[in-house]
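Quick one: structure below, then a few questions.
A single protein chain has been omitted from the complex, and every remaining protein chain is retained in its original position.
Chain naming follows the written order as A, B and C, and within any one chain the residues start at number 1.
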Amino acid sequence: MNKLILKLRSFFYLLPNITEALFSKPETIAYPAVSHRPSESYRGSVRIIAENCVGCGLCVRDCPAAALSLEKVSKGCFRLDHYRDRCTSCGQCEMSCKFNSIYLDNLYKEASADRVDFFEVLVDKTKKK
Amino acid sequence: MSKITVPIGPQHPLLKEPLSFLVSLEGEKVIDSTLRLGYVHRGIEKLAEQRTYIQNAYLIERICGICSHIHSTTYCQSVEALLKLEVPKRGLYIRMLLCELERIHSHLLWLGVLAKNIGLNTLFMYAWRDREIVLNIMEEISGGRVSHAVNIIGGVRVDLNEKHLSLLQKSLQELNMRVDEILQSIENDRSFRARTRNIGCLSLEDIKRYCVVGPVARASGLDIDIRRDAPYAAYDELSFEVPLMTEGDVWARSILRILETIQAIRLCTQIIHNLPKGPVSVSAPRRVPAGEVVSRAEAPRGEVFYYVRSDGSQNPARLKVRTPTLTTLITLPGQLKNMQLADVSAVIAGVDLCIACGDR
Amino acid sequence: MNQFYLFFRIFIFPGFLFLLVIALFLHWLDRKLIARFQGRVGPPWYQPVADLVKLFAKEDILPSGTNLFFAALLPLTSFASVLTASFYLPIAIQSAPSFQGDFIVLMFLLSIPSLLYFLAGWITGGVYSVIGGNRALLQYFSYEVLFLLAMSGTAIASGSWSLADIRLAQIKEGPYIFPQIAGFLLSLAGLIGKLKREPYDIPKAKSEVIAGALTEFSGKKLALWYLTIHLQTMVGLSFLIHCYFSGFWQMNTISGFFIFLLLLIILQGVLSAISAIYARLRIDQLIHLNWHIFIPIALLHNIFILLI
Partner (left out) sequence: MSIEKIVKKLQDVLNIDKPVTKLMPTNEAEITISKQHILLAVKTILKSGIWHLSAITCQQLESDFILLYHFWKSGGLTLRIRVDEKNTQIDSICSLVPGAEYYEREAREMFGIEFLGLPNPIPLLLPDDWQGGYPMRKKEPPTHDKPEDNNHKQKGKSS
């Protein structure tokens, strides 16, 4: 008997599933209207606490995507640049940093259509003193 | 009847990644097919020779978007073997957890692609809906949905806290229920069976001759699984079954993959229950002593093979990646022969190609 | 009949404008329902209109070597034939000109788009288009026979090939849906084939032949093709409703109008559910299903009706 029912049901097996789905809450969100909220541990874009940065270049050395570059002017005077178009948000810079300076935020941002947004000067200590 | 050549790819709704297939048709019957790879060849093997071991862990992850974690796991494993590093147990467990989550994610994604290709959009949506649970877990743990950046040489970067564990427990239970439901539907649904039964069959002989690995081999009855045959990480401490089917058609492959998903959920539950205490990583030196190492792991699609040679510097001298997709690709023209055009989509989906893996 | 009424009848209600609005509404309903069946949110109500507006604004590109005259003529003709079909049909409970044999004329007019669909694949000449067109033709021979056989059950029962007579007979004997439920289901299957909806969407199977015969079309012509299919859904469903349900109401009444709309929505829901739960058939499976199972049943059904 059970077999017969299963055989009959096999002709429209998904029917109960779709009825259930019809009367339950949808799993997707209407995206631009309802904003997406990433989790707290989400790896967003690179941020820096500029006071802590000493320009050691550890993050630059380990960055797999060559998204960071350090320009040394003289001793203690340097500039740290970030190319956001190259950044893969892997978080290696955060691990390499010994001074708790560079870190990733957990904000979800849409990509930009403007070139200017893809370049950022993280630390500018060229004109210090 | 005249011959028509149908190009499938490099861009085609059937393929999620670029791959060029030229299928010669006689009416609706496929009489010949040729295959061309290389549309996503990024030269990662060469690139890896110019980057340090630390940078490579992230580069390797970008070989593929679906099985990213298993690639970096195998890579880190081989470098750790060169360094003779003992990775802490907790680190290995977290690695395994992500590997298994990734297996669930990959198999559900694959089922969605197959269902879409045979026109069963509802199942496609259901499979991807359930995959979302795994992606959310992975985002919660690692901060990324597909590229986790969890593996570092010497362990893992993230640690699981109470919040993660309770989330995992809750989600895995729900996932188990839903995957059971999916298994029921693909076993019983008539239209799914009608489109997947008796197509793309591979005999055990062919599997052996072409060195096929992974679910495709297991669906034809070849009992091969690196996790059990040559345990890496801490798989020897966990108990799991390797499902086997003998039919070797697309239907068997789908059932097998869902059975594997259930096993992977079981493994995840075991991992979170037996999670050892302690650190998750040890610090690794930047320079790696000279030597050669071979490393294997069981990716969602089968055996991943890594060969690393170090000459004592910061960069690897040679890094060879062999992905499971290459093995299944060879069998495709043979599988497609004398098949209807309508079945081509099901067969191509059925072997679970990951072109980015194949091209590197 | 005065001129103004005729204009109103043809262009506003139940003519072009009304048809268009209802057809787009049904299309939206279809997409929304399928989305909800699959656990998605689904498109907003203006989505079909937005799609059409977008398509009409797009550049119209065709492969070089295509006969531009025919490429424009085909979608126009198929659109026109479906519109013409709608005038013979008492859509929305409005009386329509009826004559002996309009049942057959309607059948013919509704089948023109499928033939032109095949030609569209042929003239644009892309590989996918040609295969899609061939498949459409192959499918045409199986579902068209099924549709005609199953639907003619109502004509046999009423003893007339006129739509008005079919309705009158139903008012006398009760709607045909109850005695001819098998015929109704089979004609629904035929209609799905005609509309190329899942699981009969072989000619436009996305994972095999991209968009079938319409692969090379774009812009306004593609919009017209889509509009044809939306209208065809509407007209086909109205045809079914007229032949099987029209005993439920009197002509030209408000309540009848609402029952008609309700039936339309329910039938569209059935179509959506069917396309949600089935995988696409393979061409040999389709032919097996239609010629070995459905058409014999339809024949037996008709013989049975003839005997009583």
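Assume a residue touches a chain if its C-beta (ideal position, glycine included) is under 8 Å from a C-beta of that chain, and two chains touch if they have at least 3 such contacts.
No experiment lies behind these values; they were computed from the predicted model shown.
**Student:** Looking at the whole complex, which of B:29, B:208, B:286 or B:337 touches the chain that is not displayed?
**Tutor:** B:208
**Student:** Among B:57, B:96 or B:329, which residue is in contact with the omitted chain in the full complex?
**Tutor:** Considering all chains, including the one not shown, the answer is B:329.
**Student:** Which of these touches the unseen chain: B:30, B:224, B:284 or B:357?
**Tutor:** Here the residue in touch with the unshown chain is B:224.
**Student:** Provide the residue numbers of chain B that touch the chain removed from this figure.
**Tutor:** Answer for chain B: residues 37-38, 41, 43, 45-46, 49-50, 81-82, 208-213, 224, 229-230, 291-296, 303, 305, 307, 309, 317-318, 320, 322, 326-327, 329-330, 359-360 touch the chain left out.
As a convention for this text, only the chains that are shown with their structure count from here on.
**Student:** Can you tell me, using the touch rule above, whether these chains form a line, ring, star, complete graph or other shape?
**Tutor:** Looks like everything touches everything, fully connected.
**Student:** With respect to inter-chain C-beta contacts, which pair, A-C or A-B, contains the greater number?
**Tutor:** A-B
**Student:** Which chain has its C-alpha centre farthest away from the C-alpha centre of chain A?
**Tutor:** Chain centre farthest from chain A's centre: C.
**Student:** Quick one: report the Å distance separating chain B from chain C, using the average Cα coordinate of each chain.
**Tutor:** 44
**Student:** I'd like to verify one number: the distance from the centre of chain A to the centre of chain C, where each centre is the average of its C-alpha atoms, in whole angstrom.
**Tutor:** One centre to the other, that is 48 Å.
**Student:** Give, as an integer number of Å, the spacing between the C-alpha centres of chain B and chain A.
**Tutor:** It comes to 24 Å between the two C-alpha centres.
**Student:** Mark out which residues of chain B touch at least two other chains, giving numbers and ranges.
**Tutor:** Each of 122, 126, 129, 189 in chain B touches at least two other chains.
**Student:** By residue number and range, which residues of chain C touch two or more other chains?
**Tutor:** Correct list: 37-40, 276-277.
**Student:** Quick one: which bits of chain B touch chain A in the complex? Just the residue numbers, please.
**Tutor:** 51-52, 54-59, 61-62, 122-123, 126, 129, 132, 136, 139-144, 147, 149, 152, 157-158, 181, 185, 188-190
**Student:** For the complex, give me every residue of chain A touching chain B.
**Tutor:** 6, 9-11, 13-14, 17-18, 27, 38-43, 62-65, 88-92, 95, 104, 106
**Student:** Could you list, by residue number, the parts of chain B that touch chain C in their complex?
**Tutor:** Residue list for chain B touching chain C: 4-7, 12-14, 25, 28, 115-122, 125-126, 129, 189, 191-192, 194-195, 340-345.
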